[in-house]
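Heads up, this is only part of the complex; the chains shown haven't been moved.
Note that the chains take the letters A and B in the order they are written out, and that residue 1 is the start of every chain.
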Amino acid sequence: MHPLVTLTTDFGTRDSYTAELKGVLYSEGPPDLRVVDLSHELPPFDVEFAARFVQRAVSQFPPETVHVVVVDPGVGSARQPLVVEVGRKLLVGPDNGVFSLLFDGSERVFALDPARASERVLSSTFHGRDLFAPAAARLAGGAPCTALGTLTRLYERLQPRLPEREVDGWLGQITHVDRYGNLITNITASELAALGDRAAVRVECAGAALALRAHYAEVAPGELLCLVGSSGQLELSARETSAAEKLAAGVGSCVRVTKRG
Amino acid sequence: MHPLVTLTTDFGTRDSYTAELKGVLYSEGPPDLRVVDLSHELPPFDVEFAARFVQRAVSQFPPETVHVVVVDPGVGSARQPLVVEVGRKLLVGPDNGVFSLLFDGSERVFALDPARASERVLSSTFHGRDLFAPAAARLAGGAPCTALGTLTRLYERLQPRLPEREVDGWLGQITHVDRYGNLITNITASELAALGDRAAVRVECAGAALALRAHYAEVAPGELLCLVGSSGQLELSARETSAAEKLAAGVGSCVRVTKRG
């Protein structure tokens, strides 16, 4: 298989940063390399947002793909540069927790040694170009993690906020609002299933009560509903319009799920 | 030739949907697959807009390219998933008319059979990832349409609004405003040509009269003009500035073309 390197950044594409990153990968990577844009539109400096994005996106890619993630507010500080191997996935980027939602205890984390991972002089502001891309190019060419860095046990982990158990259900939160105005929560399908039959579940958010459905088509256009979304989590939606606007809710808003009387 | 799959969606790239789609294609497609972004910035749920985009974009690609189009307000309803073969082009997406501007009577339309097109469990909200991408990966790997679905004669067609014939010309409409503020109409070059010499044609829109020219450079910067654009249709433009702003016109605005006295 032709080697794959994916890119996930908060660079945008109006500046030249993303283009420079690709130039380095094609210059230093194997001759049949395929570079794949995942996103360059992540919110600047938002490591938690990026971590959730990475968790969902990386899970769909084939093993051996190298994923470069550069959301790096700490560039130029003492934060470590990392290569991570977890479930036959390879990830390169800063040690700020951006990979940690993929950690399952089996991860092997390496502190990148700039002298072994790149021949470039490190600028103080752009390790994506000067360190992460060269390291990814070497990995895509077949270099083992051990050639680029040293195994470490000291690395950051995010603590994602989990829903709280209540007497008759769960108190969760909106963690993401997507382009369509769907509100994605931190309540999982299995937490919902534990409450019993779908018809018996009541969902409340921002003063409104929503019924749990299987498909958008079960309600009229414009109407609110909730369902288990494509990430296996409870989502609040409005058919063909924005639930975020209809509910005036957003990231951090509370969602209560209860078993009906 | 290395197989090509193109992507056209209204997903944006701030959410992980586009990235997940690509992951599935690279996981399930042939080892030398090339995935090509056409757009992820189509207006959400706007099937007509997407249909015009697809018509123009697809026409430039080589035969055998597989085009995945996911503008799918009806996901989770009874709308069919389709594979279409027309003019040696292959298209995968929902049955909502998004392919229909390419139809010329020779099209062969297949209702996708999820059980044959994908090994994934279908989520209720993301058939792009769970059905269309797996089907496209199979087609890119050489599977025939007949392996993925069943020939059907029941499928949606959009009825694009055509210009109306008037005594001395045509009454058309703006169908698209591009990034530069050019106003693209539904009046074709051949309809214009039927009115005779370019100098004899008069174009009116939003209370202004515009001359038909061959090139932007025939007018001064900032000045209005109209010409036959790159899609073979009449366009209203202002040199190096926005005709949409200068005319306060947009999609749906009327454009009258007449033969001068």
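Just so it is clear, a contact is a pair of C-beta atoms (placed from the backbone, for glycine too) under 8 Å apart; a residue touches a chain by one contact, two chains touch by 3 or more.
What you see is a predicted model; the values in this text were computed from it and never measured.
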| item | value |
| --- | --- |
| Number of identical chains in the entire complex, 2 depicted | 3 |
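Simple rule for what comes next: only the chains that are shown with their structure count from here on.
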| item | value |
| --- | --- |
| Centroid spacing, where centroids are CA-atom means, of chain A and chain B in whole angstrom | 31 |
| Parts of chain B lying in touch with chain A, wherever the complex brings them together | 10-20, 22-24, 26-27, 31-32, 34-35, 37, 44-45, 73-78, 123-126, 129-130 |
| Sites on chain A touched by chain B in the complex | 1-2, 4, 6, 8, 34, 36-43, 52-53, 56-62, 65, 176, 178-180, 214-217, 227-230, 235, 237, 240 |
